[in-house]
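Shown here: the complex without one of its protein chains, the others still in place.
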Amino acid sequence: MNTESRPREPAAGGGARDPGPAADGPAGPGPSARRPHARLRRLGRHLLLSEYFVLYLSILYMLALGPFLPQLFAAQNLADMVSNIWPLLVVAIGQNFVLITAGIDLSQTSNMALTSVIGAVLIVTSCDPVLFSKCPLWGTFLTEHGGPLAGMALGVPIAILIMLVIGSLIGWVNGVAVARFKMPAFMVTLTTMMFFSAVAIYLPKSENIQNLPHAFNVLGKGRIGPVPIPLLVGAGVAVGAHLLLSRTLFGRRLYAVGTNPVASTISGIPTARIITRAYVLAGFCAALASVLYSARLEMGRPTLARTQFIDIVGANVIAGVSLSGGKGKITWTLFGVIFFVLLANTLNLLDLPFYSIDIVKGLVIFGAAFLDVLRTRAAAQGH
Amino acid sequence: MHASMEGRGPSMEAPEGAAFQFLGVTKSFFGVPVLREVSLSLRPGSVLGLVGENGAGKSTLMNVMGGVLRPDGGRMLLGGTPYQPQEPGDARAAGIGFIHQELNLFTNLSVAENMFIESFPTLRRTPAIDKRRMAERTREHLAQIGLDISPGALVETLSPGERQLVEIAKVLAMQPRIFIFDEPTTSLTAKETGLLFEVIRRLRTRRASIIYISHILGHVAELADEVAVLRNGELVATGPTAEYPVPRMISCMVGRDLKSIFPPKASAPQEEVLLRVEKLSQPGIVRDVDLTVHKGEIVGLFGLMGSGRTELARMIFGVDRYERGTVRVGNGLLPRGDPRAAIERGMAFVTENRREEGLLMNVSIADNIGLVALPEFARAVTGHLRRRRLQEATAQKAQELHIKATSYEAQPAKSLSGGNQQKVVLAKWLLAAPRILLVDEPTRGIDVGAKYDVYTIIGELARRGSGVLYISSELEELLAVADRILVMNRGELVGQFERSEFAEERVMRAAFRQGDEVRP
Partner (left out) sequence: MKVMGSRASRGILRNTTFVLFVLVFVVFGMLARNFLTLGNLQVILSNSSYIGIITVGMTFVLLVGGIDLSVGSIMYLSAVATSLVVNDLELSPWLGVVACLGVGLAFGALNAFAVTRLGIVPFIATLVTMIAGRGLGLLVTQSVQLDFPDSITLLATVRLGGVQLNILIYALVVAAAALFLAYTSWGRRLYAVGNDPEAARKAGLKVPRLIGSTYVLSGVCAALGGFVSIAQIGRVPAGFGRNNEFDAIAAAVLGGVSLFGGVGTVFPGALLGTVMIRVIQAGLVARNIDIYIQPIIMGAIIFFAVLLDALRNLQLKKLGRRNIMKMET
């Protein structure tokens, strides 16, 4: 009687080999094995499908450009590059949470602009009436002697707290619209992007708010001992986010919801709540990045981060975070951000105008998206 | 499994003038044979009833014929000439009309547009659709099956039965010579079923050949000239319908060796009521359902497709909403539409659809198993997971259920066979130690060995004092594992049988109820 269920070789390679996307490739002698350069092709394939692909690419890119761009390795340039990583990393990590749920948050940029403005309004030490007397906050929130928290002992921390709360609230609005009302994430965050961007510009009537207290500005460039504060914040967020994703109940559930929301709901996961939280985190991270950017610029800026959406999503997408959800790691985001900062830096050093930079960025994202398609197909072929 | 080939009909050896022939067709999925050398021929002007359990290979055989799947071995002859369809279009072009079980209609288009979506009639020398001609021809086709709806009506405004008939009319319009009807009556009312049968009889008089697949054996007996029975991918019997009354069909479908298919019954019901459902109603789906599940009891819920059994389970568990009625677990009232509350009170739900609703296919076996019980492994405030403990618990559960895999941590669920996938779903729920288990078609599409394991797992759970509501469309299964069988028909509970009263015929009769029989 042949009723024992036979142990079946899994159709795909998988199991025995190392985990990660590469493990989904077809096992055994595929068609490639029979061709002459099989081993090389396999290595190339392995690199291409590896989760460290973007990191390898960054290193290769840097080494290749080195001879032509000696300034690249100048101490000042390297320091600039590193300092550019942290705020972008913080906001990109926020985006990563949302991307894992198969959503997208276009409103992070206007979130940053609005929180920048609000934070600055609260703590600004003095305002020029010529610039600000027409703005709607004049006389109530803003006077010649600055904002309501100006000069207060705990003014700066309170203002930062308020920025973070407002950022999180914007995320909450997005999350509720997406998770409860089942509105498409793209349209929800597109409209909140338009809305809050308009609010950010309306409040100070397009004027930058300068004269922020030193206690705030120091967050942008200051150091604790030898360590720059933005690095501390960025690394802290990265480590926290990594632990949250890989070690906690929330993290596991987030991946589950992004992979299969129906199965997750039936398995007792509060799907709507998890998705909402992802958007709240995205909003929180945007506001935190806004603190870093505003402090570095020493101003509240209504057009802050206006064109940064490409970098935020691009950094995640080229590192392998899938737009279809369920896939994404903080290390990937970090690699992606490093690559994007490196790319922007080198293109700047080459003295290319901004539009050429846009072309290159666009093509890079395109390549990454196509690679993602190839990966998915390769994984699917394994079965 | 050495079932004797019962009564091979003359059609097997006498393919003279056969409309269609399968010759030794084989097909395997992932190394599991689903069709084993099936040879079968179809005569012109006759109806062949094709019956068999779920997973017996009926759909696979028809998909091979319809060009959806390609056979691994064997040949097919269409009117005596070799036939090798590469895609569904080839089958259509060859004059084979396939009425699928699931509908392929565009709900945002009109009935007429759906009928002609593949080739719209156009006004002469323009790209404009000739709406009048389209409507006229649609009306003709609809009249053929006695369906009185406007050709301009949007499909989304039609009832499911009307939609099914539109689908059938669509295939009729292509004027095929051979028809495959795959469970065509599941969403039809008795009256609509009658209409359909008239159409099929008319087709037969026009020398068309028809393959009619149905779980409703009464319909097969009524319609078919010949019967073919598939079991585990093998053709176990063919012959004239007269020689195959319904009980004989069933015994061929199930085979004789029931003992080796089902484990011995280990559990016995106790007094305590774990689950009590009262007057559960949702207009159009279920009506006034009352049921109880006792401690240690396996309650079988039997019903034909579309009887509302799956929907009932979904409502009890809180996946779908209901308008009236109550669900009590122990003494506590269960809130509506809240699966989490159900899980917290010790309920578990193995859905009929493990790929879409049960598993995270790309995620590892261990993570899948841990999914439901996850909160138990998290520290209170931080939500930090005790990963070592989680890993041990999932691995233990996987071993307990004999899930065959090289690595529970690294191997994704999609790499497993259907049977092992189903065990992962069970393991996921068992890890949360449920007191009430709802299972919906847990053995669908898995092989006999894995079925045995699933029965054992569920039996063991009941023996340890949990209550089980076991939904199945395979009566033999319920007769073997259940302590009590409830029968559902058109959204209502229509019969209840204690184990002492178990008899196939009686249960079947309840499931078909008089109202459903078609009287010509």
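Every chain is named by a letter (A and B) in the order it is written, and numbering of its residues begins at 1.
Here is the rule we use: a contact is a pair of C-beta atoms (placed from the backbone, for glycine too) under 8 Å apart; a residue touches a chain by one contact, two chains touch by 3 or more.
These numbers come from a predicted model, not from an experiment.
Checked against the full complex, the one of B:Ala128, B:Ala242 or B:Ala503 touching the unshown chain is B:Ala128. The chain that is not drawn here is touched, among residues A:Leu43, A:Ala64, A:Ala79 or A:Met187, by A:Met187. Residue-wise, the contact with the chain that is not shown comes from B:Ile285, picked out of B:Ala221, B:Val246, B:Ile285 or B:Ala395. Take chain A: the residues that touch the chain left off the picture are 104, 177, 181-184, 186-188, 190-192, 194-195, 197-199, 201-202, 205-206, 310, 317, 323-324, 353, 355-359, 361-363, 365-366, 369-370, 373, 377. The chain not shown here touches chain B at positions 88-89, 92, 104-109, 113, 117-120, 122, 127-129, 131, 156-157, 159-161, 187, 189, 283-285, 287, 306, 308, 311, 490-491.
The rule we apply is simple: only the chains that are shown with their structure count from here on.
Distance between chain centres (mean CA atoms), chain A to chain B: 45 Å.
By the touch rule above, chain B contacts chain A in their complex via residues 1, 30-32, 260-261, 317, 319, 339-340, 342-344, 349, 351, 356-363, 367, 370-372, 374-375, 377-378, 382-385, 387, 402, 404-407, 409-412, 414-417, 419-420, 428, 447-450, 452-453. Residues 1-12, 14-19, 23-24, 243, 247-250, 252-253, 255-256, 259-260, 262-270, 326, 383 of chain A are the ones touching chain B in the complex.
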